[in-house]
Structures are given as structure tokens and as C-alpha cells.
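One protein chain omitted, others in place.
Let's look at chain A:
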Amino acid sequence: MEVFWIKAIIVLVIFGLSLVVAMYSTWAERKVAGYMQDRPGPNRAGWGGLLQPLADAGKMFFKEDFIPLQANKWLFIAGPCLAMLTALMSSSVVPFGDTIKIGEHEIQVQGIEVNIGILWVFGVVSLGVYGVMVGGWASNNKFSLLGAIRAASQNISYELAMGLSLIAIIMLTGSLSVRDIVLSQHGAAWNLFYQPLGFIIFLVCAFAECNRTPFDLPECEAELVGGYHTEYSSMKLGFYLFAEYINMFVSSCVISALYFGGFNYPFMDKVAEALGSDATGHNIATAIGFGVFFAKALFFVFFFMWVRWTLPRFRYDQLMNLGWKNLIPLAILNVITTGIGILLDIRWFSWVAMIAIVIIAVAQSAMKPKSARGILEAAPSR
């Protein structure tokens, strides 16, 4: 029974942490944007604008909650609820730290440890699109519907490449459990050094799945007013925006668990040795690991913002071309080279694919006439 309560506390802490991080991501995003555009950003509410998220939440709650007359009422309400639900579900299998020793019990700092953890994340991510689709359709507005349809086709397209890049990780580890994947990267043997191509593909797909710039076509204000949340106001809109930030935090956690070693850090054995193997020492080591994991995750949250204020938005055909014609073939190539590497017992073999692709890309761009150069091909002429 004691174990149950400790587990319950851990689950609640993870839940609260992801909410708080999402809340302060809204503040951090505006601060980062301000820094990049040479202006102060929010600085009135509290020290350095730290109370800004609370002020925003208050404003959101007190705004008029408006439901369009022609909207499908229940689905209109269900949209943001689904978005929040799916955003919060995926963090349950992420191992935030090693184990806590209390008495004779050893408890994992993780919501649930299942042997299909990574598939759970993948499944919940694939459900994330329902919130957007249901909300967009129920608004009974053509812009919302177009945004919802864009979100759906984008998510389906990028899920494939994401799944294929995950397969390479699963092949290397031989397990679907996120904890096993993290534990196999003990010390500094992070998957990033064995799966550079897979990491890049996964990162791009994570951006697309979170609907973040440069892939935020579903809410492209230049074309679609506000995209799927055009008709939403008050806290319903707040939930949509909040779900996006939670998604960002969770995908940052997943990226750091899969490719950056999770709670592993170099010389962790020496630190653990110095702290001793009794309960207190073990718990302190776990706390340090938790801190390391959190720092990695927060770095990726920052990375999401960094990209948002650096890159412009893609055009829709560029998005589809990148997903189907570039990322999926690359991901298949990565799976094949990883397989060859496993066969030959060389773990870093997928660097071969990486280097070959870089050489081909450089050669191709050198051969092209100067006017046609660019990251992606121009639009097909119609």
C-alpha cells in the first residue's frame, strides 16, 4: 500500500510538472522571441514578467465563452478536451529518473513501466489529431475545417517517418520499453552517436506532430485566419494553446530519453560511487539524474522556440514533399543501414548513410544552376 501512495505522488508530480513547464513555456516563448527580435518581451507582471502566465490564464477565464450558433455544440466542447487529454497522456511512460529507495522498496520515477512504452507514446501521438479535427469540424467554419484537414494530413504523413526512425532505435536496443532504451545508453553511450540520421528525422517529425513552426500550416494565419481554432475563444482557445505547449514538453522529454540518454550523463558511475550505495546516496544520485533529464528536456523546449523564431513557414506542397519524398526514404535507408550495422556488429554503422547523404546533397546542390538552389524543390508547375 505504501508503494501505491508513493507511486501516486510520483504520478501527480509528473502531471503537475508538465503543466507548470507548459505554463512557463508560454512566458519563455515570448521572452525568447523578444530576445531574438531585440525587444524586452513581457516584463510588467512580476519580476521579469514571471507572473505573466497567471495573468494570461486569468484573462482567458474571464473572456466571453462563445459557441457559434451553427456549431455542433458537444463536439465543439469536446475538441479542446480531447486535445488536452491526449497531450497529457503520453508523459505517463517517460522515465524521468532512475529509482527511489524507500525502506526495502525500490520505486521507479515513472508513471507506468510497460514493455510497450514507446508504442504507447506513438499511439497517443497519433490520437492527438482528433482534438484538432473534431474542433475544426464542429466549428462549422470553412477556415477551421481547412485547418483541421491540414492537421490531419500532416500528422498522418509525418507519423510514418517518425515510426520508421523509431524502428531503428528499437532494433539497436531490442526492447520497446522506454526505460530499457534509456538504460541501454548508460553513461555517455547516447543513441545520438549511433543514430544521427534517425535523430534528425525524429526531430523534424516531432516538430510536425506538435504543429510547430515551420510546420504550423493548420493554424497559418496568413491563409486561414486562425486555422482550426478560428471560432474558439476564452479558455477553450487556452486549452488548445496549452495542449500545444504540453505536447512540446512531452516530445522534448521523449527526444531526450530516446536519443540523449535520458537521465544518463557522463561519469555517472563515479558520481554514484562517491555518493555511496545506501538509500540516501542512491536517492541523491537519482535526483541528479532527474535534474540532468530535465535540463535536456528544457533545452529541447528552448530549441523548439529557437526554430520558431528563426525559420519561416513551409508552403503546403513543400511540407508534403518533405514528408513523403524525403523523410520516408531517408528513414527506410536508416533502418537498412542500422540492420547492416547490427549484422556486422558495428553500432555506429548508420553514420555511413549520414555521410553518403551529405555528400550526395552537397554534390547535387553544386550541380544545380544557381537560380534553382534552395532547401526544397520549387512548386510543380501547373
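One rule holds in what follows: a residue touches a chain if its C-beta (ideal position, glycine included) is under 8 Å from a C-beta of that chain, and two chains touch if they have at least 3 such contacts; residues count from 1.
Throughout what follows, contacts and distances are computed from a predicted model.
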Record lookup, UniProt, unshown chain, options "NADH-quinone oxidoreductase subunit J", "Lipid II isoglutaminyl synthase (glutamine-hydrolyzing) subunit MurT", "Methytransferase partner Trm112" or "Protocatechuate 3,4-dioxygenase, alpha subunit" -> protein name "NADH-quinone oxidoreductase subunit J"
Cross-chain touch to the chain not pictured, restricted to A:127, A:241 or A:320, is A:127
Out of A:77, A:152 or A:271, only one touches the absent chain, namely A:152
Among A:27, A:76 or A:137, contact with the omitted chain is made only by A:137
Per the touch rule stated above, chain A touches the missing chain via residues 72, 75, 114-116, 119-120, 122-123, 126-127, 129-130, 133-134, 137, 145, 148-149, 152-153, 155-156, 159, 176
